[in-house]
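With one protein chain removed, the remaining protein chains of the complex are shown where they sit.
And then chain A:
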Amino acid sequence: MGLLSKKDAKLITDPLADNNPITIQVLGICSALAITAELKASLVMAIAVLFVMGVGNVVISLIRNLIPSKIRIIVQLIVVASLVIIVDQVLKAYAYELSKTLSVFVGLIITNCIIMGRFEAFALGNGPWRAFLDGIGNAVGYGVILIIVGFFRELLGSGTLFGIPVLGDAIEKTGLYSTGYENNGFMLMPPMALIIVGLLIWVQRSRNKDLIED
């Protein structure tokens, strides 16, 4: 670890596992339920949040000594909102279909509790480099869960991954479908995302008993 000190590396690795924003802190659930029916949407959402959090944390950290504490929430909102508008415009320009799938949820990145949470809890009290690492770490931790959930929901719900049929053709009854297998429509509904997140939490806690509260 020449690049990062041990303390800095923890900023990235912690949110990936034992302090994951979704499975441990249970933040950012709304978007995790809403857009994970397709793997592609999950991935784009993960990248969008990665951008917003990485840049946002640095910006907030840079101006942290200039923000009057009484209006800090407003300042934070302006920073996130500007970044989200950039993401939204880029998506509309280069991936219009996808931006329609994600619809309001791109805009709602502004209210993603993880972002405001990291601004408040970390960027306001740390230097830009550490704030950047923290932002990246939390965004990746969020993204990893999104992608895992999206993987299972798209595979079991539509039989595709990134829109490519991997289990055969459901209408022509080829591949796995010729044996009578059918797509699970429940997987495409938001409740199933909640259940999958719940199962992930279960797996994580049974592997690491320290995480279980009394």
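To be clear about the criterion, a contact is a pair of C-beta atoms (placed from the backbone, for glycine too) under 8 Å apart; a residue touches a chain by one contact, two chains touch by 3 or more; residues count from 1.
In this text, contacts and distances are computed from a predicted model.
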item: Missing subunit (named according to UniProt) among the choices "Nitrate/sulfonate/bicarbonate ABC transporter ATP-binding protein", "Na(+)-translocating NADH-quinone reductase subunit B", "Pyridine nucleotide-disulfide oxidoreductase" or "sn-glycerol-3-phosphate transport system permease protein UgpE"; value: "Na(+)-translocating NADH-quinone reductase subunit B"
item: Hidden-chain contact residue, picked from the options A:W129, A:F162 or A:F186; value: A:F186
item: Contact footprint on chain A, counting only the chain that is left out; value: 180-182, 184-187, 189, 195, 198, 202
